[in-house]
Every structure is written in C-alpha cells, then in structure tokens.
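For this depiction, one protein chain was excluded, whereas all remaining protein chains were kept in their positions.
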Amino acid sequence: MDGATAPPSAALARIPAARWWRGLPGALIGLAVACALAAIAPDQGYYLNIIMQAVTYAIGVAGLVVVLGYCGQISLTQAGFLGIGAYVLALMTTRLGVPFLVAVPAAMLVCGAFGLLLGFASLRLGGHYLAMVTISFQVILTLVLTNWIGLTGGPDGVSGIPRPAGLAGARAYLGLCLVLLVLVMFYAWRLKLSRLGRAMQAVRDNEIAAGTCGIHVFRTKVVAFGISALLGGLGGALFAGAFSYVSPDQFTFDESVVMLTMALLGGVQSPFGALLGTFALVILPEWLRFLKQAYLAVYGGAVILLMIFMPEGAWGWAVHRFWRASRPIGDWPVPPLPLLSMQGAGPGAPALEVENLAMHFGGVKALDGVSFAVRRGSVHALIGPNGSGKTTFLNVVSGLYRATSGTVRLGGVTLDRLAPHERTRRGMTRTYQNIRVFRGLTVLENVMIGAERRGNDVQEPAAVIARALAALDFVGLGREASLPVGSLPYGHQRYVEIARALAGSPDILLLDEPAAGLNSTEKQELGLLLRRLKGHGLTILVIEHDMKLIEAVADHITVLNFGKCIADGSPREVLSQPDVIAAYLGEPQPA
Amino acid sequence: MLAILPQLLYTGLGIGAIYAICSLGFVLLIRAANVVNFAQGQFSMLGAYIMLVLLVGLGVPYWAAFLLAVVLMAAFGILFAGAVYWPLRHRSQLTVIISTIGASILLPNAVLAIYGPSPATVPGLFASSGFQLGPVFVDSQYLSIIVVAVLMVALQYVVFEKTLLGKKLQATSQDKEMAAMLGISVVGMVLITFAYSAALGALAGVLVAPVLFVSVGMGATLALKAFAANIIGGYGSIPGAIIGGIVIGLAETLGAAYISTPYKDAFGFVILLAVLLVRPRGIFGELIAEKA
Partner (left out) sequence: MTGITRRAAMLGTTAALAAPAIIARAADTIRIGVTSPETGAAAESGQYMRDGINLAVAAVNAKGGVLGRQIETIVADDQTTNPGAVLAFSKLASDPSMVAFIGSIRSTQVQAMAPSVLKTAKPMMIGGTDPKLTHQGNRWLFRCRPNDTYSAKTIASYGVHTLGHKKIALIASTDAFGTGGRDALTAELKALGITPVLTIGYANQQADFTPVVLRIRSSGADLITSYFTYETDLGVFARQLRQLGVRTQWLGSPSIVDTAALELAGPALYGTYGVADYAVDASPESKAYAADFQKHFGKVPDNQSSWAFDAINILAIAIGNAKSTDPEAVRTAILSVQGYKGAEGEYDFDQNGDGLHGYSVVQNQAGKINFIKYVEFPKPS
C-alpha cells in the first residue's frame, strides 16, 4: 500500500516540526555565550556563589518542567533529587576517592533509579495521591540525611568536596556548569517537540484519550519521573562541587516548594521559563534580605498571585502575548490517506465481534449479554435511548473498562485482557462524546499523536507529519494545522479528533456520538465525511442519536436497551420493529 | 520496655486525636469544594496564635479566649476561601493545590515576621496537669483532646446525617450543578465548609498548643500528617479521617519509643506509602476514577 511517500523535502522544510536540525543553531549560540559568561564572571566570592546556585538549580528545575510541565505529574520532591545527587557525589568523591567526572553520572543514575521507583507509585495514583507520595519521599529522605550519621555525616553535612581536576578554578567550573545548563535546556526543549514529549503532553492534557491513542500512559509517566530525577541528580552533583559543602537542610520540603515556585514563576511548560524563574528567585531573596523574616511570606503570597493572575508564568505570558501563529503550512501535494482496512480476509468478514459482553457496576448491569458483529467495510450504528449502555459498550471495547464477562475480538484476535493502548496498537481508534483533544498542543501535534501510534505504518518524523497533514486535509482542516487546538470552534475540534483517529490508519474506527453539539449544517458536513470514509472502505462503529444521520450512512444497526441487544439488522428492518419504537417512545405502538 | 506501652498508647491516642481533628477539617473541604488544602495546618497555627494573643497579650479569660479563637478562625476561613480558592474555582485541581501551597508558606512566615521564631507557651485547659491511673499518667490536656475529638465526630455525624444543612452540604459536595438547580446556595455551602474547616483546624491548634507549644512551624507538619491520615483512612471518608489520624499518632509514638526516636516523623509516612502502594483507597475509602 502506497501512502508513505513524504512530500518534497523543500516543502517539508517549511514546517518547523520536520527539521531535524531544529534548535541546533540556538544551542550553539548558547554554548558560545556560556563560555563567554564563564570567562568574565567574578573569580570568587558572593556573586559567584549566587550564579552557581542559580545555574545548578536551573538544571534541577528543568527536571520539574519535564515531569510537571510536560507530563502534568505533581512532584514535590525535586529538591530531594538534588539532594540525592549532591550527596552521592559528595560521598563518592570524599570517602571513596572516585573522580568527579565519574561520580556525576553515578549520582545521576542513583537518582534516576529513585525516580523510576517514584514513577511506579504513579501507576494507580495521580493528582494529590502522587503529591503525597512525593512529599512522603521528600520528608523521609530529609530524615535519613539528617539521622543516618554514619552514612551522611548528619546535620553537619559533608565538606571538602573536590572539583574535577583541571576544572577546579572558579571560572572553569562555572563554564562547565553553564555548558551543561545549555545542553540541558536544549534537550528539554527538543524533548517537548519529540514523540515522547508529545506523549507526555497528551497524558497531561487527557490521560484517557492518550491511552486510546496508543500511548502507554504508565510507562510515559515513569519515564517522565526518571528524566526529572536524572536532571535533579545532575543539578545536585554540580551544586555539591560548586559549594564544596552539602548539608541536609539544603534539600528539604521547603526547598522543593521553592523549586516548584521557580518553575511556576517562569512558566512550567518551558525550560526557558524555568530558567528565568530560577534566576529570579535566587537573586530576589538576596535582594530581599533586608525584609528579613518577611521575604518568605512574600514568596508565599507571590505563589498565590501567580496562580490567579499569571498561571503560565512570566515566560508563558510573554510567549502568549508576543508569539504569533506561524505561517500556515501551505499547499503541496498530499499523498492520499490510506484508509482501506486491513488486507487479508475480504470485505464481509467481521472486523469486530462481541460475544455475551456484560459489564456490571456493583448491582447495576450496564451491559447485560450483548452479542453482535461489525462487518468489515461497513458502517455499523449502535443506537438506543439514554442509559442503554452505548457509551459503556464503547468504553469496554476500547479497553477503558474491563468487562465483567464476555469476549471482544478484533479481526479474530481476542482483546479481553489488553490495555487501551494495546488495542490501539492492533488498529482500533476512537473518538469521544465529550471531545477529548489535547488542549495544550497544536492541531497538527494532536493528529501526529494519532499518526505515530505503534502499529501504524509510519514511524519516522517526516512521514508522521505527512500522514497527519493528510488526515487534516481529509477533514478539511489543512490550513489550521499550526493553530492551538483550543482556539478552534467546537465543531472543528471534533474534526481534529476524527483526523487524529484517522491518522492512525485504523482497522476499525469507533465514533461516540460524533454529531453531539453540532448544528444542522455541521451535521450535514459530518454526514458527508462519514460517507466519504465509507466510500474508502473504512470499517466504522458509530454511536448516534441523530436518526437522519444514521439512516443516511448506516449499513447495519444494533439497538440497545437496558444493556441488552433488542434488535440487530438493516436500518429498514430495525427501525420498524415495535420493540425499538417502544424503547424510544416508551409505549408500544399499535401495529 | 513493655512497661511504658500503656503510657505510649495513651499519648499516641492523644496526638492521633489531634491529627484526626485536623484531618476532619481537611476531608470536608475535599468533599464540599474538591479542594486539597495544603494550608489546613496553618489554621491550627493561627488559631493557637490568636489564643496566645487574647490570653497572654490581652488578658482575656481562658474559655473566652478559646472560643473566640475558634470563632475568629471561622471568619478567617471565609476570607481564605475568597482569596485563595474562589478566583481559581474553575481551574484545574493542580492550580488550586499550588495556590494553597502558597498560602501554607505565606501564613507562617507572616506570623514569623510579627512574632519572631521563639515558641511560646499557653496554659492547658485544666490547672492540674493530670492524674495517675495505674501505669498511665493521664495527662489532662491529652484527655481533653480525646474527649473533644469524640465530641466533634459525634457532632459532625449528627449534623451531616440528621439535619437539613448537613444534607445540603452533602448534596453540594456530590453534585454542585444539581444542588444549585435545587435551590441550594452553592456559594453559601462552600463558604460554610471553609469556615467550619478553619474552625476545626483552630480547635486542633488551641487544644494542642499547651502540649506542643505555639510556634510558627506547628502547622506544617500537622497539615502533612492530616493529609496522610486522610489517605490512610480512606480519601474523602469521615470515619477514615479519624482512624487514619489515630493510626499515625500511634505509629509515631510507638515507633519513636521502640524503633528510633530521630525518625519519629517518618513512621506515619512509611505507613502512608505502604497504604498507597497496596491499597490506595485506604481503609474506608473508594478509589475515585475519572469518568470516561
């Protein structure tokens, strides 16, 4: 099947997302600036200390940007990771004589291990549960650092931490730190544009939809924690070398809160925002020392005000205010969207089969033994009055709920124990009744997430973008690709969702009330779209209320009532059955 | 060493009752306004300081100072709702959590700027410090804490289950839109909940002040432990809040005496971690999942 030809590279090059060398010039400039700054920095003393603290902290705060800003997971233990990195480096260099440049990666690895551990805690928890786990970890860590005197030196800390040979001078060491900071910034920035970064942002914006778009949500969260821990470890190790002294009270819960504030102040979704926030909050208290006791109170007040008035932080606000949407992508020949269902068994064989599917929530039988089959290449509608179990059905089929009993088969393969992302991998994509787009991303990025699902035939970036553009073009939103998805009107957001599902070249597309919230013109357009999809031979299972739409596109209708299947057949057959009419109108019609 | 066990159980129960009262205030805010209030402990700290000012600074009689502190904090709760919660009520939960974290830094440091860091003492409820009951020295302040905790739980049960106001509060917490449509003033209910939570926090503060002394740092650990108690007992569950508080109080006291004194604060959190990993819904709670 030919569908993976990338558009001409000249045209692709106009799309920022496709350039592999993206950001590299900026990074090189950054490196040059870093070296220049190091050369002119003060040689010793107070101001050097301030700069060192800001630089090493900024590396740690970048970790928060990844886990909280990109992935939306609350971590209140970033100072703890800094502490682990600092202490591992301190102990390895002072007690074991390990060279500094070997101890740094060691510190990062130890931290990374703890980060993965914490990430595992996020398996079944989120939000405030996760906050509590991270706080508990932080509190316990501080207690261990303070009280395990044999290992850590207790409240007196560890002093005399050496610097790497050859880089021991203040300027040289600062140069090292600045260079690493630039590299970390570059990495964090590129991460956001990468597939992993998109996955993290999807998890942040809509965890459920991320799963059904093929993203392994749990693994993504664990990786996010791991990265934040690695960065915290790096920052901490460099911090230890900078000050030659570490003690437990530098890495307490209060410090984690300070780091969180730094990230928020600058803008937690951008590493540059975090850098800005870090520098501001390292320099500011020194300037605020004259306020003595009150400066932390000012901090606390600032956090509240920030959340109310400037939740995206200073950088985020600036970007919002001054960034203009980049130029539209422009026209170039788009290869057709490959929409033919899987080869092999001819049209007519079932794409999807359910047998005796039951879903009980306690005593409520949402689904009570539903069986039917969706034929390949057909548009199959599932209708029924409110509360009949339609959305529950879709949720069970897509893996969001585990069925109480019964079987679901996709192309002959039993799906029963598979998680949503695994079902997507096998070619099932879906949309949601209450649109679930990823609001923090652009239209193109939303659809790219659909295109780059595992199991799809495009994986490398340029091809993914091409596929996404093709899908957008198919639904008529090609020109809106670089807009933030939240700026689109409701109806168009629905099309983005559909495009996202289409970009995954599904074997079956599940649509949950696609016409909900659309006006009659939009519904007509939707009907046309569905017909085009049908014309391409795509297998579709659609839940709908709008009878005109159903009648226009459906090949086959199944009717649910009270979780049971009460009719199954062609539209003409089904819609004239008395049971069906009674279910909708509430009383039997005279024959 | 076993000889001190009865004493430890008593003290553990006493301190657990404090965590339980704090946790109760915490649970209510979660249920009524879906707010995870990291500043809950600061209500206790402020309540204790208000009592200190009234009692020691202004010479107000003991019981009057006690009650006035609680009442004033209820008013503060409304102020808090307006400043920290109301502007963010439509935003994500993360935003609100962070805002309450900001408050939890602002409040103790503001008091610090006014009062300085040295702890202060307030006398206990009773002139006598306690009496010996077999192997246990029944400290009168801990006794009052336990009694008040029991009373508050009973009161809360009666109000929530048996009065119209309680039903309205429950309705608001379960479905704001529906409650509003039924004519319940959602704003009113939310404000009442904040006021009551703050009052509970203050109550915990004035009760524990004679034992732990009045200091700007007293709120922070109380908040964390109240939160942990909540999760251990069952997120959002009222009996869970009580049981969770007692579990932490006992774990700390027994752990500090028998295992390790410096790690006292860790025991509660270790139990919390264990609960979160093994049975995240806690003892009495239901795991709250997002509706697909």
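Per-chain residue numbering starts at 1, and chain names A and B are given in the order in which the chains are listed.
Rule of thumb we're sticking to: contacts are C-beta pairs under 8 Å (C-beta built on N, C-alpha and C of every residue); 3 or more make two chains touch, one makes a residue touch a chain.
All values reported here derive from a predicted model rather than from experimental measurement.
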item: Touching residue (missing chain; options A:98, A:314 or A:566); value: A:314
item: Of B:92, B:174 or B:261, the one touching the omitted chain in the full complex; value: B:261
item: Contact partner of the left-out chain, one of A:99, A:155, A:387 or A:412; value: A:155
item: Residues in chain A touching the chain absent from view; value: 44-47, 49-50, 143, 146-147, 149, 154-157, 159-160, 243-245, 247, 249-250, 280, 283-284, 286-289, 292-293, 305, 309-310, 314, 317
item: Hidden partner interface residues of chain B, rising order; value: 1, 3-4, 7-8, 11, 15, 116-121, 129-130, 132, 137, 139, 211-213, 215, 217-218, 221, 253, 256-257, 261-262, 264
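Quick note on the criterion: only the chains that are shown with their structure count from here on.
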item: Chain centre separation (chain A, chain B; CA means) in Å; value: 35
item: List of chain A residues in touch with chain B within their complex; value: 72, 74, 121, 124-125, 127-129, 131-133, 135-137, 139-140, 143-144, 146-147, 207-208, 257, 260-261, 264, 292-297, 299-304, 306-308, 311, 391, 395, 400-401
item: Residues on chain B engaged by chain A in the complex (per definition of touch); value: 36, 83-84, 87-88, 91, 93-99, 101-107, 109-110, 112-113, 116-117, 224, 227-228, 231, 235, 260, 262-263, 265-266, 269-270, 272-273, 276-277, 280, 287, 290, 292
